[in-house]
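My questions will all concern the structure given below.
Moving on, here comes subunit A:
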Amino acid sequence: MIDPAFIQGLIKILFVVVVITAAYIISTRNLLSLVSVYALQSLSLVLIALALYSIEGAPVLLAIAAITFASKVLIIPYFIATIQEKVRIRRDIEFHFLSPTTSLIISMGLMLVIYIALSKILAGTHARESFLFFGAVLGISLMLMGMMVTFSRKRAITKVLGYLTMENGVLLFGLFVTELPFIIEFLIIIDLVIVVLLTTILTVGIDSTLEDYHKRLHRFHLWEEEERP
Partner candidate 1 sequence: MNGFLLYLVLNTLVVLAIAPLFVSLIKKVKARTQGRSGPSVFQTYYNLAKLLKKEVIYSPNSSRIMRVAPIVNMAALLVAALFVPLVFVPEPLGGIGNIILFLYLLALAKFFMALAGLDAGSSFGGMGSSREMSISAIIEPTTIIVFAALVFVFKSLNIFDMFATSAAAGTLATPVLILLGISLFIILIVETSRLPVDNPETHLELTMIHEGMILEQSGRNLALMELSAAVKLTLLMAILINLIVPFGLMTTFTLAGLLIAALLFVVKGSILAGIIGLFESSTAKMRFFRLPSLFAMAFFFSTLIIIIEVFA
Partner candidate 2 sequence: MGAEFFLLVLLLLLAGIAVPLATSGQDRRISRTAAHVCTIAASAVLAAIALFVLVTGQEITWTAYQPFGFFSIAFVIDRLAAFFLLIIAAVSLCVAIYSGEYVEHLEGGSRRNLLCGCVNLFILSMVLVVASANTLSFLFFWELMAASSFFLVMYEYTLPETRKAGIFYFVMTQLSTLFVLLGVILLYAGTGSFAFSLIRSPVSPLIPVAFLCLFLGFSIKAGIIPFHKWLPYAHPASPSPISALMSGVMLKIAVYGLVRFLLDVFTPELWWGLLILAAGTASAVLGIIYALKEHDVKAMLAYSSIENIGIIFIGIGLSVVLTAVNLPVLAQISLLGALFHALNHALFKSLLFLTSGSVVHATHTRDIEHMGGLSHVMPYTSALFFVGAVAIAALPPLNGFASEILIFISFFSSVSAVDPLLKVVMFIALSLFALTSALSAACFVKAFGSIFLAMPRSEESAKAREVPFLMLLGPAILAGACIILGLFALQLFTLAGFAVPEPDMLLIGVLLLVMAGFTYVVLHFTASREVRVSETWGCGTLSQQPSTEYTGHGFSEPIDIIFSSIYCTRLKNERMFFDEKNCHFREGVAEIRLLKVFEEYLYLPVSRASLRVATAVSRFQNGCLDTYLLYVFFAVIAVIVYLGWFA
């Protein structure tokens, strides 16, 4: 009852929202807004799933939308927010290998590379023709941007969030390349929950940043310097 052209316009807008939220996650220094931006990104994914449902009508998309909404928009952000209160760390200033600007430029370059690569790989299949091919490209580049976050930020919490954005990238890619069987989507959500739970517990155990506890350890255990090669 809603004409497809309007839906495709809607999906394009949601693509833009996803990319902007990813860019924000890469470059932000303020940890509090990070979780809410992640919730926004997951919400846009849910809307994309609903939009796709309205075009193709596969019931599995509905289930995926519901599951994603429940887990990625509500449970996980709430869980991480509570963790952040306990750890009381506001800002994650230092960047390890890439400053925000270079990360963004690199992600642009990556999108181009992935576009060329995927077009060559998916040359023959029907996925290539549909206008949604760009969604698949976006999915993988989202993954790589998430990965950049994991290795360029110091705080373990930001690394976990980087991992979550990679997770969203996989979901995006899955939505556009093929109709995923429901069980696959369901299992990946379970795994996601467990990974996040474990890493956050561990990070609480070591007080939220890897480097801090290295320094603290110096005082207790007199760790000789020469051990590190």
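Quick note on selection: all candidates are chains of the complex that A comes from, given by their letters.
What we mean here is this: a contact is a pair of C-beta atoms (placed from the backbone, for glycine too) under 8 Å apart; a residue touches a chain by one contact, two chains touch by 3 or more; residues count from 1.
Please read all numbers here as calculations on a predicted model, not as lab measurements.
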- Query: Which one touches subunit A in this complex, out of 1 or 2?
  - Reply: 2
- Note on the structure: The subunit A residues in contact with candidate 2 across the complex are 96-97, 110, 113-114, 116-118, 120-121, 140, 144, 147-148, 150-152, 159, 210, 228-229
